[in-house]
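The structure's right below; bear with me while I get my questions together.
In this view, the complex is presented without one of its protein chains, the others remaining in place.
Chain lettering (A and B) follows the sequence in which the chains are written, and residue indices restart at 1 in each chain.
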Amino acid sequence: MKRAKTEELKTFFESLSDKYDLRVPVKLHDGTRVLGSLSEGEFAIEGGKIPQKPTSVFFPQFDEMFVVTDGDVAMAKPPAKPIMVVGMTAEDLDCLEFIDKFFAENFRDNIYYNKRDGSVVVGVSGRCGKDGEFMKIAGGKCDIELISDGECFIVHPYTDKGEGLVEKLQADECGCGGVHMEALRKESDALPKEDEETVDKASELIRQGKVTDEFWDEIATRCIACTSCNLACPTCTCFEVYDRERDGKMVRQRIWDSCQLDGFMREASGHNPSGKQLQRTRRRIHHKLAADVERWGHRTCMLCGRCDEVCPTEIGIKSVCREIVKRFS
Amino acid sequence: MTNSISCVEQTGCILLIGSNTTEQHPLIGTRIINAVKKGMKLIVADNRKIRLAEIADMHIRLENGTNVAFLNGLMHVIIKEGLADDEYVKTRTENYDELKAIVEEYTPERTAEICKITPEEVVNAARMYSAPEAAMIVYCMGITQHSHGVDNVKSCANLAMLTGNVGKAGTGVNPLRGQNNVQGACDMGALPNVYTGYQKVVDEASRAVFEKAWGVENLPGNVGLTVTTAINAACDGQLKALFVLGENPMMSDPDQHHVKTGLENLDFLVVQDIFPTPTTALADVVLPAACYAEKDGTFTSTERRVQRVRKACDPPGKARQDWEIVGDIAKRMGYDGLTYNSPEEIMDEITRVTPIYGGMQYDRIDQVGLQWPCPDREHPGTPFLHKGTFKRGLGLFGPASYMPPMELPDEEYPFLLATGRCYFHFHTGTMTRRTRLLDREERFPYVEINLDDAKRLGIYDRFPVMVSTRRGEVKALARVSDVVVPGHLFMTFHFEEAAANALTNNALDPVAKIPEYKVCAAQVRRAS
Partner (left out) sequence: MNVMTKTKAEEGASHIYEPIPCEIVSKRDLTPLEKLFRIEMPDGRELGQRPGQFVQVSILGYGEAPISISSSPTKRGYFELGVRNAGTLTGELHKLNVGDKIGIRGPFGTYFDVEKLAGKDLVLIAGGCGLAPMRSLIQYCQDRPSEFGKLTILYGAKTPEDRLYKEDLIEWNESSVFACSYAVDGVPAGGCFNEGQVGLITVLIPPLELDVKNTVAVIVGPPIMYRFVIAELKKKGLAEDQIVVSLERYMKCGVGKCGHCAIEHLYCCLDGPVFWLNQVSSLKGAI
């Protein structure tokens, strides 16, 4: 396997920008890390997960469904260049795996798969987290994984497409015969599992019906309906659809929605099955930890922690799970 | 704010009066929620059952327009029970005797009667506020938008000084500014009586500074018109031309009919804005401007922090930067001095002529902003004002007596109508009503009415009603709940199709000229 320095990776990605719509981690002027092109900021592969949900490259906040010009409907088409997204963590890749399944099931969502089909996904892990923290190794679920050993990245392709791309990477082979990789894997396996255990326990308690409405009400009084949790969550897929006029054309587009809004389920008659903050707060957590377990066979919170980081009143999913476990087990 | 937002985490008690913080300043609201969770005491003095009332230690539903009586009542108890900070009063303030004499009349019983609350509430609130080492007063438009708004503010200041709660962390008199840069606009002299940094136009020395800086002579020394009095002057025919930048007085000023008469009576109306509004509809010239995401510069936050804002995208079509538009107009009027190359160049000028902004160079506020006063490059900024001494030396108690609002409910108009905003719309809705999800949340104009009143009048939730006052009538959907007390109505002014300001009273505070948006007499009935 190849072992590349950060600079070599940057050159590698730069060389692919003709063929791909590149979304790599870059640092903006104010220090924020985002997914963007290399011209938007300094290449910043290290530093942990990207604060924004990375699944937004395939399911962006705004997306055109079709454009109507003089009565002609033109459905959204795949992008001219396929997307290459770099910097997904192991948790992000779990999220992507789920939303791939979600958008494929029953009716295949063309708008999503326009972007997802033909795309390249590059994961990142190892000793390159925030403040040098070790990030869990995904071991798959992407085309290429970049695993940091603290100095360089071991470049691990998992798919044929990934292998084809890595061939073009100008970097030395890692001469250790896999010993190196084995050590990193052990380190990854030894990472603490507290969050996972807490969330699983909370999920079990919710499913057993042990979490009371009084509890949800208490959490709900702390919610200010800013909707950040939904906007940051890589497995949140709800959207609103609306028509608007732009440059003389009618565009039907979808936009991320939030189950934390009163209007989310409100019907034209005024009837609203989630008209109370309590119901909305419960739904946010119940859906990921109980309803989806019923529907998909697993919880759909992948422990990325983004909702906990953005929530101004400390009622992100992990915080609430900790309270649930403390109170009800 | 005399203090910083972070003071919420350093205080023992917040007296929140006339602010629906979680809806109008949600990030400060969340800090209050978190602080309450950690044991801070919260007194909500607000007629409406706002979100923070649910977690407050005390929710006092005083009658709108009785703030002076309420605050005097608290001071009465504080003095009587020996809860004042005598040392602070002695060394840091003056005119205490007059204050004492005036609040003497405001016994808990009398206060309770005026405010329609209980004497116990007055006593308990006074004790709760004065107990901790540091206590804050946080207020908003519920204090200022009255015909006696200045008296309200002064009374807040009196209470804070009486308890030694000015000039240290976790204390202060803290108005939450209603717009992202209203503080900056005031700081920059977008007021009729001051230049930048509150340098008075009547003061010859300040005029000299600007005459020199701008290379002009004889800058006028007279105070101009406030927004509300300008409309009156337009109605009278004394004002001939008006240049409105980023405002929508047709929706935001009191008594819409009066505003329309005034604007139509002008010879020339120019409006600069980012979207068409009912005000641009009356303009002779509309100048398209860049919006917040399309410009570089600074915004000054409610805690006096000057912060950089950076352009995220180019303005559409012919829209331009505000400073470019104003500079070009000046040029065509024969003055080149307002021509700049960049916002940074403007900031450099600001730092030269504005002592409180003296150290606010772009390189110093690149990542994190600074709080004024910040007089020079070495100054770290000022997290709270009046440390050690007040700007004027001693803190002056300016006691006030309770005056009723200008128009109270009567037989014909038996309800008290207050106006304000909701969580999902900003001001006149120019931006938020064009935003899909925000518009979905609140799509229709509504009026809050108490359950008992609704029942009596045969009004049902979400049913259309007519709300009328001596100025006008609008149709809105009833929102029946216990958020407002019986006898009260609450409407927001976001909706063009049911402009709350077609109803409001153009009664102004004699000093600040702020209109009485929080109290007028109204009636409500089922729409046929």
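The working rule: a contact is a pair of C-beta atoms (placed from the backbone, for glycine too) under 8 Å apart; a residue touches a chain by one contact, two chains touch by 3 or more.
Values in this document were obtained by computation on a predicted structure and should not be read as measured data.
Put simply, the missing chain touches A once the whole complex is considered.
From the options A:111, A:174, A:202 or A:220, the residue with contact to the unseen chain in the full assembly is A:111.
Among A:16, A:176, A:191 or A:291, only A:291 touches the chain that is left out of the view.
Checked against the hidden chain, the listed residues A:4, A:259 or A:311 yield one contact partner: A:259.
Those residues of chain A that touch the chain absent from the view are 65-66, 68, 70-75, 102-103, 105-111, 237-243, 245, 250, 252, 254, 257, 259, 264-269, 271, 273-274, 279, 282-283, 286-287, 290-295.
Here, only the chains that are shown with their structure count from here on.
The distance from the centre of chain A to the centre of chain B, each centre being the mean of the chain's C-alpha atoms, comes to 40 Å.
Every residue of chain B that touches chain A in the complex is listed here, in rising order: 22, 26-27, 29-31, 33-34, 37, 51, 54-55, 310, 367, 423, 436-437, 440-441, 462.
In the complex of the two chains, the chain A residues touching chain B come out as 29-31, 221-222, 224-226, 240, 242, 244, 255, 257-258, 261-263, 270, 312-314.
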